[in-house]
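Just one protein chain is left out here, and the rest sit where they should.
So that you can tell them apart, the chains are marked A and B in the order they are listed, and the count of residues begins at 1 in each.
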Amino acid sequence: MSDDAFDIHYVANLARIELSQEEEARMGAQLGDILGYVEKLKELDVSDVEPTAHAYPVKNVTRPDEVRPGLSHEEALANSPRVVNGLITVPKIVE
Amino acid sequence: MLNQLTISELTEKLRSGEASSREAMQACLDRVAAVDGKVNAFISHDAEDALEQADAADAARKAGADKPLLGVPIALKDVIAVKGQPLNCASKILGDFVSPYDATAVRKLKEAGAVVFGRLNMDEFAMGSSTENSAFGVTKTPWDLDRVAGGSSGGSAAAVTADEAIATLGTDTGGSIRQPAAFCGCVGIKPTYGRVSRFGLVAFASSLDQIGPMTKDVRDSATLLEILCGHDPLDSTSNPEPSPQLTANLNGDIKGMRIGLPKEYFIEGLDPQIKAAVEAAVKKLEGLGAEIVEISLPHTDYAIATYYIIANAEASANLARFDGVRYGARVEPGAGDPNPVFNLYARTRGQGFGAEVKRRIIMGTYVLSSGYYDAYYLRAQKVRTLIRQDYLNAFEKVDAIVSPTSPVLPFKVGEKADDPLQMYLADIFTISCNLAGICGISLPCGFSADPKLPIGLQLFGKPLGEETILRVAHAYEQATDWRAQKPQI
Partner (left out) sequence: MEYEAVIGLEIHVQLKTKSKMWCGCANEYGAEPNTNVCPVCMGLPGVLPVANEEAMRLTALAGYLLNCEVPRFAKFDRKNYFYPDAPKNYQITQYDKPSTQNGFVEFEFGGGLERVGITRAHLEEDLAKNFHYDRDSGMDFNRAGLPLLEIVTEPDIRNADMAHAFLNALKDIMIYGGVSHFDMEKGMARCDVNVSVRPVGQEKLNPRREIKNMNSFSGVRRALNYEIPEQIRATKAGETILQGTVRWNDDLGITESMRSKEDAHDYRYFPEPDLMPFEPTDEWLEEVKARVVELPLARKRRFMTDYELPEGDADVFVQNVPLGDYFEVAAKGVKNRKAVANWVINNLRAKLVEAGLEIGEVRFGPAAIAELVELVESKRITSKNAQEAFGIMFETGQAPTSIADEKGWKPADAGEIETFCDEAIAANPGPAEDVRNGKDAALNRILGHVMKLSKGSADPGQVREILTRKLKG
């Protein structure tokens, strides 16, 4: 877990965040510091430790298979930046 | 002034007919108009709607209704969804988004009769400890308008302290209720994970987030929390336990209670005035009959690293939905863009998110990316187990744990803005509470001299141990008069 491997441009692309060159440089350095700091977790031997996903565990949480009212068509699209023919649209996806 | 009252004081006046909800609401609105230009606790509020709700509460009371919060003005952090109100999370990226639904916490407040008004400022998406990371300006502590209110629930803490609302709700992922409560001098409680439904709380870190009350005194926190708790079928992580009785035992009696003092929390870098105030508070608790026991939480030093890996990893996925496609402020790609959908995402998010949010998403994305999962995320989850075990071990010996809330006093606006790591390190006392999933409260325990700034005392309780820490906090509050001191704005 070395921060040499940290390529901010690649990761920002993966996260779909466009950064200016100035941001890349500044944030890259800051994240380098932070990733360096979290290296301290390597000091601990955790080979026999179970991971904790939730500190207060419950299990088998389900809901009955029942239909419940949702949003009206108008409510559902009220916040949408671009709607055509009742569909939320983006520029054409090329596959 | 009605806006200065606590929930219990106002409710009494509303019940007796001595005051109306409209008068109380108007008093809060007047106060907002008078001071919020300086404090900047509110992002927005709809006065007309608030007064309408107050009138409806008054009419209901006339018709014989009596509910625990009937007609009480309560303001919310801008990360909790209220139907028909804007929901921005203090970010530009949500644009003019209006929530089409109520959070479960909001539904419960409304069912209890509260007048729910206003959107309170915060660090964008609850990421930060100073409310400087807001697209809507910095919130200042009412005690010194050059200094931050803390964060991320800075607006919630400042608003209730400045008497702009009777009570507020904040959220706490790594101290975001307790630290601003300490910086502003109010009471704030982070419930046990799963106590309060997260449905309608915009997620930062799903396994750590909790909604909690921010109030003028301990009793109000107990009153609100009692209403907010309880199982919610809309939240799979919600505790199945029924809502606890929290106000019934606030009797000042803590004789024989064992309170742990973690030696790891009295560290280098702890402000001497804070240290002194907390030591005095510990003496006071001892004087009230509590037994003070030194305890050890050996993995404390690993909490911040663990937290920033887990919280940012979860956040990187939680915040992926803010992309300008279904809602929010979209940045359209230019005509002829060879990669229009990719650029729609990247520019919407590049321009819509502030620096801290981008930093955390990128870090979270990195620690989950191919080849790094085990080294970062999985390891952090294992260390989380050790941290949690520290607390569970301690609670074998003690009923509550006492500590400072923050190692530092409210700092000047801009003072730490350029060094995110230093900012993170100041979360040292609050963060492990969320990792361990236990409950914690912060309440005033004194002031620094010159400048006069509030100091917070923190108490931790076991999972579902809210009743205990509220009882201790209440006993301490009754035995001191810090609450009587009000900031002059």
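Operating definition for what follows: contacts are C-beta pairs under 8 Å (C-beta built on N, C-alpha and C of every residue); 3 or more make two chains touch, one makes a residue touch a chain.
Model, not experiment: these values are computed from the prediction.
Undergrad: In the intact complex, which of the presented chains make contact with the chain not displayed?
TA: A, B
Undergrad: Which listed residue (B:Thr11, B:Ser156, B:Ser206 or B:Thr385) would be found touching the missing chain in the intact complex?
TA: Selected residue, touching the omitted chain: B:Ser206.
Undergrad: Can you name the residues of chain A that touch the chain not displayed here?
TA: For chain A, the residues touching the absent chain are 13-14, 16, 53-54, 57-73, 76-77, 79, 82, 84-95.
Undergrad: In terms of residues, what is the contact footprint of the unshown chain on chain B?
TA: Residues touching the hidden chain, for chain B, are 80-81, 87, 89, 94, 97, 99-101, 103, 198-203, 205-207, 233-237, 313-314, 316-317, 320-323, 325-327, 341-342, 345, 365, 368-370, 373, 377.
The rule is simple: only the chains that are shown with their structure count from here on.
Undergrad: So in the complex, the part of chain A that touches chain B is made up of which residues?
TA: Answer in residue numbers: 1, 5-6, 8, 11-19, 23, 27, 30-31, 33-35, 37-38, 40-44, 46, 49-56, 58, 61, 63, 71, 75-76, 78-82, 88, 90-93.
Undergrad: Mind pulling up the chain B residues that touch chain A in the complex?
TA: 95, 97-98, 100, 192-194, 207, 233, 236-237, 239-240, 299, 301-302, 304-306, 308-309, 316, 320, 323-330, 332-333, 337, 340-347, 349-351, 353, 355, 358-359, 361-363, 365-366, 369, 372, 375-376, 378-386, 388, 420-421, 424, 434-438, 463
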